[in-house]
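Only a single protein chain was left out; the remaining protein chains are all shown in position.
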Amino acid sequence: MTPPQQAIVVLVVGAIVVLLMVGVVSGHPLRATVLSLPFGVVAAVVGIQSPHPFGLAIVGLCGVACVGLLLLPVLDAEVPAHVAEAAALLLLGTAGAVALATATDLLQAVVGLETLALSAVILVAISAGGRPLEAAFKYFVLGAISLAGLLYGLGLIYLGTGSFAFPSAAQIASSPLTLAGVVLVGMGFAFELALFPFHWGALDAYTAAAPSLAGFVMSASKLAAALVLGRLVLAAGVEVGQLLVWIGSLTIVWGTFGAIAQAADLRRMLAYSAITHAGFIGLALGSGANGPATAAFYAAVYGSMAMLVFAALAGSGEPELRSMGRLRAVALGLGLFSLSGIPPTPGFWAKLAVLVVAWQAAGPLPTLIAVAGGVFSVLYYLRPLPDLFAAVRGTQVTPRPVLVPGVMVAVLAVVGLGLFPGVIWALAVSS
Amino acid sequence: MMPLLAWSWVFTLPGLLLTALGVPSSRNKAGYASLAGPPLLLLVALAALLNGGSYAVAFDNWLPFLPDGAYRALADPLSALLLAILGFVATLVYFYSLGYMATDPARRRFFVYLDLFVAAMALLVLAGNLAVLLIGWTGVGISSFLLISFWRDRPGTLSAGLQALAANAIGDGALLLAASIVPTGCGALVTLQTPRCTGGPGGAEFLALLLFVAAAAKSAQGPLYFWLPNAMAGPTPISALIHAATMVAAGVYLLVRSHALLALAPEVSLAIAVIGVATALGASVASLYQTNFKKGIAYSTVAQLGYMFAGVGVGAPFAGLFHLFTHASFKALLFLAAGIVIHGAGGRESLSELRGLGRFFPFSRVGFLIGSLALIGTPLVTAGSFSKDAIIDAAIAKQPIIGWLLLAGVILTGLYIGRLFSIVYLAPPVDVHAAHHDAQSERPMNWSLVPLMVGAIAFGWLGSWLQATLAPLLGEIEALPPPIDPRGLLAFALGAVGFGLAWWYFTRRAEAVAMAPGQPVAEGEPTYRAAGWVSVLADAGYAVARSLSRVQSGGLPRYAMGSFIGLALILLLREAIR
Amino acid sequence: MSSEALVLATSAALFAVGAAGALVHRHPVAMLMAIEIMLNAANLLIVLGARVRGGADAEGAALVVLVLAAAEAVIGLALALALFRRKPVPDVDAAAELRG
Partner (left out) sequence: MGPLFLPLAVGCAVAIASALGVVVARRPVYAALFLLVHSLSLAALFGILSVAIVAVGQIVIYSGAIVVLFLFVVTLLPSGGRELAAGSGRILAACVAAGVVIVALAAGEAAASLPAPEPAPDAALGVAAVGHALFGSLLVAFELTAPLLLVAIVGAVVIWRRHEPTPRTAAPTRVSEPRRLVIHR
């Protein structure tokens, strides 16, 4: 069994163990975390030996899952009864994401994608209130539509090439069926990445999910989709890449304008900004030979940033910026700095890497769009900062010690990536 | 001493951490921990400047995905001079802020932001390659945003901060592009002009243009000036430190540092000079119409930066740098003196309310007078004359039209500074007891003016020594004009005429606030609405954003329709690319 | 028009009809049925591929796709029931609180 498959087995076994212990665990979030965390860590350790891009994917995904598990205790009040299921779904979703990211053939990718998508839908639906349920239903229906398109593309590829492997450029040139199939499959993965024409459901889902789970939902799907799209583009050659460049640029424009319009709603702004980052990943994917490696690097860095922001936001119902504790305010500030791409945070390095690749392979216009999108992100990301830092000295908030490990892990990840981005780049590059 | 200088950007970080963690816990001692940073920076910079030499730090392979991914820091006489200015003004502003912010509850946060700014500015000056420059460049922009919108509850401060952020974003974008398009292996600033590095697409012109856009955004030149007057929403020490002496000078520093690259791109240099002159004249005229005391001085800063840009544009980088050096001291003097009057008047900044209150603050009055004389450029006595004459001489030698325009500008300078001085310090006061003296907090503010006064007077004489130390760095430098020369006297005469005209006009017409009739006299709360074209652009952007977010109507069928149409179009599109 | 081309055309037609159904229906379960038709269309195509290429792995894939459709149906119906249980007449347009 290859290391990625071993990681998947560990994750699934972990989920099964947590489900079997549901009697002991439900109602006590801390027990769920303690029980499920080792499985995430072991999966990461097992998965790191796999060949280069897969190693980065598994470590990134398991890292995101572990921080998600650490945030379980602060899942909003009335969910503790289902915290065992939430932990199991996190582990199963990660298993699906690892399967998707490290798939050697398209069928395995489809099943992995489906596992990830379904667990993401349920994690969105698990939080309180009507809005998450509505968002989950919409995210599910649109996901089902894109799955149908994906499977249709799979059929076309099989008709064209006779196998489920990633079709090569020669096979695409030989039969138009295969090209149509590759485009449909690409768009199916693009839904998971939340690129422009397919971002509708994801936007509402990212807005309505509980903060402690939204981080996982956003970053796991992006990292896994970036990896599999990268391999699809590398195999399929330039045409699909050029298509992705324009879709990515369009996504950046749409996400930036959408985020600027969200003056009041922080969660909606973060959802739109996730679409913008997906646009950056799409643009990187289409930019030449080392594009997919840059996209994988960007997605891994985005995962750490998103987890940091949502770790800081977790535990507070409506995130009233003025009433956050000092640690969480600083963590949120660092997260927003990184998301908006302020050096020396990792977000900036990732953006710069995409620009370098886009300039060499994607041509001037997409690069200028990327620069504008990246630079004007400062306007909507840093808008809450004066409020946030002004509040740090203000009201005294009941400290939530249980949050500290989750937030600290995310802070260390972001600071570490900020100072030594080369470590992740080395993992991503020789794909 | 240079190796120590190369790491001098960490000097204020311990102060930042201590103040952030609230080490001097008592309320009135807040911020004392960070007082040590800037003086240390000043001493190390002066020592390094005196014994010369240069030292480069390089950690290769720090960012493997960039054309030049190393961490490079370069400490040489040029950066030592900038750090000396930064240390000198920052030390005085820190000391001044103890008095100015004495009653402000959030003084601790104020000093944390100041430390962040000084660290970022030092890193910017010490940057060896574009990647590290970007860290300092954006860090300075962020701390300026945080400080401008420091009094978050006052109306308009957040929008003023966002305007500054937007303008900085344009500059960062240009630098971001430059850092990613240079050919592999040559991001270092000192090697930008080598043929290998200008071989990229667009060659030297495009690279120089990008650096110019970044510098113009940071130094509020040309169309990108709109944010600086509104940056006066921040406390006055900030206006003195950031928006007069150091941050806005970062643009000029960048152009001086890459003067060899500008030499390769004559059209861009000409554009720099033309925009410099245009900004100088436009800002001088605009200052005449300001009803807010600090905004009047802010436009003066924009004008003087125009002079520096003109100096660098015509190919006299040392003249621009020398004016930057002297301008830092006398402009900070003007702002801090104004701060004393504003502080005394309970935070009111409108000229009609401050009329005549300056009389009750002798230190501020003397300081403002010396600053004004230096701004006009009275020979021998003030530093302004040495550096302004250097720029005008170099400009007339190389681009006569620009040179004479700069000379004519001096009369406008005399007019606007004379107007500000006479309204606040000479005109009969509106109501005598409007100003209240709080001796305890005023003492640090008054005494921090003295070194600046000495600087405004004496720094001119350092010109020749500076020229000697910086000669190897800035290539061939034409000799500085002698202290007394006909053109210098002519410039001073114009300035003096302007000053006298304003003096006569405003001391006799008690109620007049602006030269032009029909100017609204009373202005309640200072508004920070962006200038014309910027607010039009911003509103258009927001309109597009709102209409776009309305498309996201929440209805599932509309989303499904969008997905199908998108899917079909992309499928049809693939036919085109096959 | 060979029989394989006929089946290919049928699967494309079914896919389009499923898409139309997804947009027409206001009842959530009817909408899910339309999506099931689209999944069936994809399954038909995979089976056609098995027949044309003579590959048993496509047959296995068709079985796996059946399982996928089952999982989809389960979660879809659970969500539809939970969301529209309280509403007198289930209407997909009503579920539009999240906007902007």
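As written, the chains take the letters A, B and C, and residue 1 is the first residue of each chain.
Please note the rule applied: a residue touches a chain if its C-beta (ideal position, glycine included) is under 8 Å from a C-beta of that chain, and two chains touch if they have at least 3 such contacts.
Note that the coordinates shown come from a computational prediction; the quantities given were computed from them, not determined experimentally.
Enquirer: Omitted chain: which shown chains does it touch?
Expert: A, B, C
Enquirer: Considering the whole complex, not just the chains shown, which residues of chain A touch the missing one?
Expert: On the chain A side, contact with the omitted chain comes from 5, 8, 12, 15-16, 19, 79, 81-82, 85-86, 88-89, 92-93, 95-96, 99, 104-105, 107-108, 110-112, 114-115, 118-119, 121-122, 125-126, 133, 136, 152, 156, 159-160, 175-177, 179-180.
Enquirer: Where does chain B touch the missing chain, residue by residue?
Expert: So the residues of chain B touching the missing chain come out as 557, 560-561, 564-565, 567-569, 571-572, 574-575.
Enquirer: What chain C residues would touch the chain not displayed?
Expert: Chain C touches the chain not shown through residues 2-10, 12-21, 23-27, 29-30, 32-34, 36-37, 40, 43-44, 47-48, 50-57, 59-64, 66-71, 73-75, 77-91.
Throughout what follows, only the chains that are shown with their structure count from here on.
Enquirer: Draw the chains as points, connect those that touch, then say whether the picture is a line, ring, star, complete or other.
Expert: The chain contacts form a complete graph, every chain touching every other.
Enquirer: How many angstrom lie between the centres of chain A and chain B, each centre taken as the mean Cα position?
Expert: 40
Enquirer: Find every residue in chain A that makes contact with two or more other chains and list them.
Expert: 137-138, 141, 145, 149, 204, 261-262
Enquirer: So which stretches of chain B touch two or more other chains?
Expert: Within chain B, the residues that touch at least two other chains are 549, 552, 554, 556, 560, 564.
Enquirer: Mind listing the chain C positions that touch chain B in their complex?
Expert: For this pair, the touching residues of chain C are 19, 22-23, 31, 92-93, 95-100.
Enquirer: What does chain A use to touch chain C in their complex?
Expert: Per the touch definition, chain A meets chain C at residues 107, 110-111, 114, 118, 121-122, 125, 130-131, 133-138, 140-141, 144-145, 147-149, 151-152, 154-156, 158-159, 162-164, 204, 207-208, 261-262, 265, 268.
Enquirer: Write out the stretch or stretches of chain B touching chain C in their complex.
Expert: Per the stated touch rule, the residues are 549-550, 552-557, 560-561, 564.
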